[in-house]
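All protein chains but one are shown in place.
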Amino acid sequence: MAKTTRRLFLAAAGTLAAPGLIRAQGTQPIRIGEINSYTTLPAFTIPYRNGWQLRVEQINAAGGVLGRPLEVIWRDDAGRPQDAVRLAGELLDAERVDLLAGTFFSHIGLAVSDFALQRRRLFVAAEPLTDALVWEKGNRYTFRLRPSTYMQAAMLVEEAAKLPARRWVTVAPNYEYGQSAVKWFKQLLSARRPDVEFVAEQWPALGRIDAGATVTALAQARPDAIYNVTFGADLTNFVRQGNTRGLFERRTVVSLLTGEPEYLDPLGDETPEGWIVTGYPWDQVNTPEHAAFRSAYQQRFNDYPRLGSVVGYDTITAIAEAIKRAGSLDTERLVEAMRGLPFQSPFGRCIFRAIDHQSTLGAFVGKTALRGGRGTMVDWRYADGANYLPPDDEVRRMRPQTT
Amino acid sequence: MDFLLVQFLTGLANASALFLIASGLTVIFGVTRVVNFAHGSFYMLGAYLAWTIVRALWEWGGREPWLFVSGLLLAALAVGAIGALVEMILLRRIYRAPELFQLLATFGVVLIVQDVTLALWGPEDLPLPRPRWLRAFVEVAGERFPLYDLILIFVGPVVLGLLWLLFQRTRFGILVRAATQDREMVAALGVDQRALFTGVFFLGSALAGLGGAIVLPSQNANLQMDLAIIAEAFVVVVVGGMGSVPGAFLASLLIAEVQAFGIVLVPKATLVLVFLVMAAVLMVRPYGLLGRPQAHARAPTGSVAPVIRAAPGVLKIAGAIALALAAAAPLYAGPYALTVLIELVVFILFAASLHLLMGPGGVVSFGHAAYFGLGAYGAALGVRFLAVPMEAGLVLAPLLAGLFGVVFGWFVVRLSGVYLAMLTLAFAQIVWAAAFQWVELTGGDNGILGVWPSPWARDKALFLWLALVLCLGATLLLRRAIYAPFGYALRAARDSELRAEAIGLDAARLRLVAFVLAAVAAGIAGGVYAYAKGSVFPTYISIPKSVDALLMVLLGGVQTVSGPIVGAVAFHGLFLTLLQWVEWWRAALGLAIVALVLAFPEGIAGFVQRRWEARFGAAS
Partner (left out) sequence: MSSIAPVLEARGLVKRFGGVVAVDQVSLSLRAGEMLALIGPNGAGKSTCFNLLNGQLRADAGEILLEGRSLAGLPPRAIWRLGVGRTFQITATFASMTVRENVQVALLSHHRRIWRFWRAARHAFVAEAEALLDQVGMREQADRPCGVLAYGDLKRVELAIALANAPKLLLMDEPTAGMAPAERIALMELTRRLVRERGIACLFTEHDMDVVFGHADRILVMNRGRLIAEGDAAAVRADPAVREVYLGSGTTSGGH
């Protein structure tokens, strides 16, 4: 509360003093403008906020970057792209932040990315998964951390292609993320397995799934296997109806993101077993980097990390590394520093590819299982994002090369 | 064939939950005439409370079915008590306020409940563990069908039967029926209206709570439940006929089956179906399937509107000074302040356009965002498909909005009161669904990006001046229209349609022209907004955006000509402050709305005007 009040005064002072006055440099904090859907998707974004808070504290405790502490000015976009865009403007113009970061929903990420291009400022997109962000609508100023729908679909296709299944059905939320995830899965799987056919698709509106009817409609198509992209509340409803109605029996389900604790934990003892998923087995990854991250997180927040926590943590790591590499806060130099930037994630070494500004952060691919009444992942492996991206010439073809 | 049967049964099971919530909503509306937005929140609370209570009971006595049922009922009773409490603390104080203010207050409650639920139960979805008997199924025509869903199918008719008994056999029920038919009559009979209303809120909220509780085995308690269900509940209530419980039952069956089969036939266009059904029903049967005309045909704002007089000189001077300060802003304000100022003038026009309908027109639109959004999309589609420059885009914007205003308005002005409002909502939802799901045309939720101004207007200061000219210019034109013969005729048609027709005025045509003017003006606002932001999204057309417009108009005051201007400034200022500085901004905004409703039931400008006239007398 005290902090809020202080910030109010600062803002008031800033507005009055603007625009000609240049902020004093030196030990002034480096200001990162962060926008996310905090009130719309708290299950993901609150662990995410914890993640970046932890990293900011760690970096500042170690002396900051370029001798200056990091400060994150964060905003809630309430799940509305127009709010995100106006907040981006507010952060740049009123808060005078040095760069932008964050966003969860694909369409919001795209909107802020377009804004960043217009204003020529760096935008480090943390979460939005749509491929368009770095390919069709990619631009010089936007970099994306998480593995995209293409990458995650490719990870799953690798497994799906090994299955005997030939009749597939898909179910996905009817918006950018779902559409893109289904498109790539179909395309990649058909390329590897010309014998598969997709016999039905369901497109429930996000958060509005009519699970019983959807399950019956899918079962009606008599598929061998199911590709699921729903998540959150939709996923739970879908799983429960599917379990009771026997949709998943004698069928393989391949499911995007379902292994992430954000979505797996609410399934509880109804977690279906044997689904092939991408996710994050937080309790089983024992590499030194991850173990250190996990214990620091648990100590700080008295809670276990979710995938969002890792995303928030890595976002700050990458930004800090880029500033160090650039040695300056000048946007153009930051952009050059981001291109090909290596950074250390709890998941391992990654880089931001120069060719399309996509990081090579990977995901864990495995199967779901029930252990002690809770869902978990088994038989998992870390799929390095670098291995699940299309050939460079294809990327060049998809991405506008003018910028 | 088997598939059709199973799908049909699935629809029936969904209908039950829908009926529970809709019957509560319709009973509350029938007696108190409150359009209760918070009903979805009661539904959500029912789910959360059932989650807590059932788990506690299971903890204590094992996972027994009877404890489960008791838990659901306890949760329903608890929600009923919360509903009664809300009625006693808040709504009771504003029954005399215009109906729309009650709606606003309930919207404030929605925001507060969202944050309270988040604070109490946390952000994560809460699943109720399902013991074996909740996972059981029966074989229906060779397909597995959840036993619980089968039970649900009977819950709806059983509740309908119980409600029927309640309404036929108890004094409370008879009073409820009587009040639904003629509220004043019951009051005149010396019935304790306060107790009756509180009782009705208890009943209605308990039904909503039960609706939320019974879906818990098939879906998690989550923070999106409230707004996800409320639009559907409104559709059911309106299609069934407001105040009619059997109507709600029929309509819930209809809507649930339309959804169950709709996802098979048009899996990508699910959102639009229910609203198409609603629009179709209202066009054929303006009072819903089993509804009857409301006792008061018009004057939805309740009490008699005050006389509109010319603005006092002081106000004109103040307006001129404010305009000059705004125009000179680039000289003293930073870029962010200019952005805010541009938004402000856009919202002023948006609010003023709705005010023309709501105030002088007496036409309450719940879907005014449609025309704002159509304006924005008109500009954006022009950019996307025709690559037109901004100047042409700003012409396309009001054109598209006005075109839809003509088509939709033609149907809308034939209805009145809440049904009219609901038809505007249905049309807005149809436009929204098209923007959201017609991806090839509109880009879906990605919206259309790159809608940037022509080079000469890229400079913030120039764009501000452009926005001032277009938006404030249009606002002033609307203002003139209100003072002009057209505005008088429009008010005449609102005050007394009978008398208006008897002096040669065509009330329906007057309202249609007002509707189109409002659509065009909102379209201009939307077009300017699109170029200010560089992008358009389906959220421009969503229900919350329509509610924003209502809030601005009501905060400012429906019956004052300056109301929308004051309201837009107050609302936008409040919203920005809260969004930026308060973590629990939804609860804060909700509390602010409730406080404003209680303190300024005639709106801010209305309040000031009354105080002014009390002190200085009315200007002539």
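By letter and in written order, the chains are A and B; residue numbering begins at 1 in each of them.
The rule is short, and it goes like this: a contact is a pair of C-beta atoms (placed from the backbone, for glycine too) under 8 Å apart; a residue touches a chain by one contact, two chains touch by 3 or more.
In this text, all values refer to a predicted model and were calculated from it rather than measured experimentally.
J.: Thinking of the complex as a whole, which visible chains are touched by the chain that is not shown?
T.: Counting the whole assembly, the omitted chain is in touch with B.
J.: For the chain not shown, which residue from B:Leu216, B:Ala329 or B:Ala492 touches it across the whole complex?
T.: B:Ala492
J.: Using the document's definition of touch, tell me which of B:Pro131, B:Pro306, B:Pro335 or B:Pro544 contacts the absent chain.
T.: Only one listed residue reaches the unshown chain, and that is B:Pro306.
J.: Please give every residue of chain B in contact with the chain that is not shown.
T.: Residues 304-308, 310, 477, 480-481, 483-489, 491-492, 494-496, 498-506, 510, 513, 559, 620 of chain B touch the chain that is not shown.
Just so we're on the same page, only the chains that are shown with their structure count from here on.
J.: Between chain A and chain B, what distance separates the C-alpha centroids? Give it in angstrom.
T.: Distance between chain centres, rounded to whole Å: 33 Å.
J.: Quick check: in the complex, which residue numbers of chain B touch chain A?
T.: Listed in rising order, the residues of chain B that touch chain A are 3, 6-7, 10-11, 13-14, 114, 118, 122-127, 129-130, 135-137, 143-146, 148-149, 217-220, 222-224, 228, 259-261, 263-264, 267-268, 270-271, 333-337, 339, 343, 436-437, 439, 444-447, 449-450, 452, 533-535, 537, 539-540, 579-583, 585-586.
J.: Within their complex, state which residues of chain A touch chain B.
T.: For this pair, the touching residues of chain A are 4, 7-8, 11, 15, 18-19, 39, 42-43, 46, 75-76, 78, 80-83, 85-87, 89-90, 92-94, 105-107, 110-111, 114-115, 118, 130, 132, 137, 174-176, 179, 201-205, 207-208, 210-214, 216-217, 219-220, 232-233, 236-237, 240-241, 243-246, 262, 265-270, 373.
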